[in-house]
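For this view, one protein chain was removed and the others were kept in their places.
Just so it is clear, A and B label the chains in written order, and each chain counts residues from 1 on its own.
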Amino acid sequence: MAKKISDSINRVDGSDKISGRAKYISDVYFKNQYYARTLRSEIAKGRILSIDFPEIPENYFVIDKDDIPGLNQMRTVISDNPIFADNEVNYIGQPILLVVGPDREIIAEIIDQIEVTYQKEKPILTLEEAEQKASLFSDFDYSKGDVENAFNNASQIITDQYETGFQEHIYIEPQGITAVHRDNKMFVFGSMQCPFYIQGALEDVLCWPEDRLRVIHTTTGGAFGGKEEFPSMIACQAAVAALKTGHPVKIIYDRDEDIIASTKRHPSLVKYKAALDKNNKVSALEINVKFNAGAYSGISPVVLERGIFSAANVYNFPNVKVNGKNYQTNSVPCGAFRGFGAPQTIFSMEMFMHNLARKLGQDPLKFKKKHLIKRGDTTSTGGTMHGQVKMPEIIEKITKMSNYEEKFNNLSENRGIGISLFIHGCGFTGDGENNIKGKITLEKKGEQAIVKVSSTDMGQGAETSLRKIVSYTLEIPMEKVIYKKVDTGKVPDSGPTVASRTVMIVGGLLRSAALEMKEKWKQKQSMEISKIYAHPDYLKWDNDTYQGDAYPIYSFGANVVEVEVDPITLELDIQNLYAVYDVGTVIDEKGLRGQMEGGIVQGLGWATTEVMETNQGQLMQSSMTDYKIPTIKDVPEIECDFVTNPYEFGPFGAKCAGELPFNGPAPALAAAVSHALSVPIKKIPLRPENLLKEIKNEN
Amino acid sequence: MVKGYRPDSLQEALEIKSDHATSIIAGGTDLMVQKARGTGLKPGLKNNPLFISHLPELRKFETSDKFIRIGACLTLSELVEKGELPTPLLNAIDEIASIPLRNIATMGGNICNASPAGDTLPYLYAADARLLLQSIHEERVITLDEFIYGPGQITLESGEILTDIIIDNKAYDFNFYKKVGTSKGMALSKLSFTGLVNFDGDKISEFRAAFGAVGPTVVHSPKIEDKVTGIKIENLSDIAPEIENEYRKIISPIDDSRSTREYRLETSLRIFHNFLEEISNY
Partner (left out) sequence: MKIEFEINNTQKILEVDPARRLLDILREDLDLTSVKEGCGQGECGACMVLMDDKAVNSCLIPAGNVHGKNITTVEGLRSTEQYKTIEQAFLDAGSVQCGFCTPGMVISAEALLRKNPDPDEDEIKEALEGNLCRCTGYNMIIEGVKLAAERGQGLW
C-alpha cells in the first residue's frame, strides 16, 4: 500500500455532520427527562443571607449545596470552585442552585420569583487592585544564569510592559450535559473534551467509585479548551439533580449564560526589564508575568506554568529570571483556552523584541534572528533544546513567500507588514505526561482493528487522524479501523484531549501498538495490545525547582501579516497572512490546514474584534451581538506551508499542531500595525479606539 | 396560551389594535432578540402579538416623479431588489447585518425600534422622510424628528400603525455614506455618517448631514446645514472649521459595549471633514 501519511483523506464523520444526522447533546432526548436552569449570583462578592422561594409545584425541585452527597467542589488542578455556592459568592454568574422539572416555562417562572438577599462586600475588580491587595493564587519563579551580574554589566537597561485581554471560546455549540441515574450507575452524556476528568469530578461530588460512573462523549460542536475542565461543573450539578429527582436531567446553556458563566482566557500583563550588552544584544531578561485568574484558581496554575515556560519564546537568552503570578479577582474564573498561557507571553515577547529593535533603530526580524535558540542550547528552564530547530528555514521560506523584505522597506502610507516567530511546547507541561501515564488499547477482531482511547473529537479531527495512523501502519483500509465510542466504561484513560497531545502522544502509542500488531497480524485472529506512555529517558524535569525539560519537544512557526489601516477610522483591513510551520510531519494535509487556518482566524479575533470588558464585575460584552468573533468577511487570504522535521518519538515523526497556529497572528498583526502607524503597540485587542489613543499619545 | 392576531387586512389590524393592547410584530428581528428568554421558551412580549408583515397594504411600493412610497413591511432584501431607492439609502440597507436578516427585517421595524444605531435612519432624517401613521379613524403624516424622541421612544398613538415611509424621488449630485461597524461582517454600527449635496453652478444649493449612533437619536441640524447652503464650493474650506466645531457641540456619543465616546466623536468628525474635502474636490 505504502501511501504517504500526509496525503489528504476525507474526514470520517463529515457526512453525518453535513447532513444534520450527527446528534449533539441538545438533539438527544431521554425518556422522562427533566430540564434544569441555573440561578446565578448577581453580585461580584458577598454573602448569601437568605433565599426566598415561591411555592414549588409538584415535580419541580430546587437543587443546591445541601443536596451534594460528597464534596462541594469541582475537581481539577485546584479544586476550589464549588459546585453550588456555599454561603459566599465571588463572581457575577456564580451558580447558586438549579431549578429542575418537566416544563421549562414553569422552571423560568419559578426562577424569576426566587429572591436572594445578599450582603455585598467590596469586590476586587482589576489586576491593579489585586496586586495592591496581594490577592494571589499562585507565585512561581525560575531562573537561568546570573541575571544580577548581567544587569550590573549592562550597557543599557530597558523596561517595558504589554497587555492582553479576555477571550471567550464561542464554540458554536453551547455547553450541554445530560445526567441519567440508571442501573445503580450515573451516566453523564455531553459536549466535552475529557470524559475521565468528569468521571473524577463525579467521584468527589457523589462519593461513588469509578465503576458506578460512566461518562460518554457526544458529538461536540467545538471546544478550544472551553470544554476541558468546565463541563465537570455542569456534569456534577446535573448528576446531583438526577440523583435527587429520579429523572434524567438535561442542562443546555443559553448563549448569554455561556458567555457569562463559562471559563475565559486569562487577561495578562507582562513586564520586562532587559539588559543590553555592548553589541546591543539582550544579555539578561527579567520577566514578570501577571494573569488575572478570576474568582477561583481551578486549572490556572498549569496555565501560568505554560505561560512562564514559554516566556522566552524562540529565543536563547543567557540570563533569565521569570516570575509568574495568578491574581484572584471577583470576575468569572479563567481556564483552558487554545494556547493555554503561551499566547499571552509569546505576544508580549514578540512585541517586546519588535519595539526594542525599533528603539535601537534596527530591523525587527534581523534583531530577532540574532537571539534565536538552536539545537543543543540550554532552555530558559535549564533543559536542553532537543531536536533540530528549523527557525532559519522557516524564516527563509516565509520571507520568500510573502516578499517580506521588499514590502517592509517599500510599503505605501497606511500599510504595514509584520512578522512573528513562535513556539509551542508539545504535550503536557513538565512531568504531566509521566503523571498521567496515558494508556491506549488496540484490539484485533478478525480483519478489524479497534481503537480504544479516551481522545475525543471536538472538530479537530482526532478520530480521523488516529484511525489513519492505525490504518496506514497496519496497511488495512480506514473502514476496517473502528473507533470505539469514548465511554469511560469502555476505553482506557489515554489522558485528556488537550495540550496538542492527541496525535503525538496518543497517536504515538497507537502507532507503536499497531507496529507490534502488524508483526502478528496474520497469525492471530484476535489480540489486544495496550501501551502506556512514558517520556524518553533523556528528558529531565524537577517540578519543585522548575528545572529541566519543560516539554519533550517543540513545534515552531512564523506568521507574516499585511495590513492596511484606514487613516480616518483606524479600522484594520488585514490583507494577507502567510504562515509556515514545523510540526514534525503532517498527518493529513487537509486536516492540518483546517486546524492552522482555524487557529489563525481565532488568533486574529483575539487581536482585533473580540473585545471583552468588565464594569463593576459585570461583563460588558455578554452576547454574541456585542462579542464579535470573525465572520467570513473578516478573513484575509491565508497561505500556509510546512517544513518537515520528524520527531523520533512521534507517529510518522509528528509533533504537536493544534494550538501552535494560535500563537502567531496576534504579534504579527500588532507588528504590522506598528509598522503602518509608526507607533509602538503594546496591547491587544487592536481596537481602533485604542489605536486612536496611541496616535494621540505619540503626537 | 397567549392569543395571537393574524388579520387579513390593514383595516382588520387597525380594528384589533384599537380594541386590544397588542405588541406589533413585523419582521420580528428586533423584538425576538430583545424579548428572548431561552431555548424552548416563548419570547416575553408585553402584550398579545399582532402580526402584520404579510398584509398587502403594508407591502406596496409606489414611485412617482416626486415621491417614493415605501410600504413599512417590505423586507430590506425586497427593497434592495427593487433597486429604485436612492443610492445612499440602498448603501445603508445593504450594510445592515446579513442577507438572512435582511430577508425578514423591515424598514418600518427599523424605524419603530428607534435604536440610536438604526441604520436606515440617518438617510431618512437627512432626506426629510415622512411617515404615514394610520389608525381606524384617521391618518397623519409626520417627520422622523416628530416621531422619534429618544432611544426606543416613538410617538405612536395606541391605535396607530406605521404603514408607509415617503421620501422624495430625488437624486443628489453627491452622496456620501460611511458606517464604522464592530467588525467587517454582521456589523453593528459604532457610528455612521450620511451626507447629501446638490450643486448649482459653483455653489452648494443643498446640504444635508446626519450622524448615526452618536446621540440618543440621529444627530442633524437644519440650522448648521443652512450655513453651508449657498456657499461657493471654493469657499467651503474656509468655513469648514467653524462647521465642524458646530457639529462637535451637538454630537453626544456615549461609552458602551461597542465603542467609546472619544472614538465616536473624533471619528465622526474626521469622516465629516473628509466629506467636506471631497465636496471641495468635486
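Here is the rule we go by: a contact is a pair of C-beta atoms (placed from the backbone, for glycine too) under 8 Å apart; a residue touches a chain by one contact, two chains touch by 3 or more.
This structure is a prediction, so every number in the text was calculated from the model and none was measured.
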#### Entry: Residue touching the undisplayed chain, where the options are A:64, A:204 or A:254
A:254
### Summary
Per the whole complex, from A:220, A:262 or A:555 the residue touching the absent chain is A:220
### Query
Touching the left-out chain: which of B:186, B:214, B:251 or B:269?
B:186
#### Entry: Hidden partner chain, touching residue among A:461, A:552, A:617 or A:685
A:461
#### Entry: Touch list for subunit A against the chain that is not drawn
8, 10-11, 13-24, 26-27, 169-174, 219-224, 254-255, 458-461, 590-591, 593-594, 597-602, 623-625, 629-633, 635, 637-638
#### Entry: Contact footprint on subunit B, counting only the chain that is left out
1-6, 25, 27-29, 32-33, 36, 38-40, 42-43, 45, 48-49, 51, 53-54, 77, 97-101, 103-104, 185-186
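Following the convention adopted for this analysis, only the chains that are shown with their structure count from here on.
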#### Entry: Centre-to-centre distance between subunit B and subunit A (centres being mean Cα positions), rounded to whole Å
43
### Summary
In their shared complex, subunit B is touched by residues of subunit A numbered 26, 35, 37, 104-105, 108, 252, 254, 568-571, 608-609, 613, 620-621, 625-626, 628, 630-634, 688-689, 692-693
### Message
Applying the document's contact rule, which stretches of subunit B touch subunit A when the two form their complex?
### Response
33, 37-42, 178, 180, 182-186, 188, 256-260, 262-263, 266-267, 270-271, 274
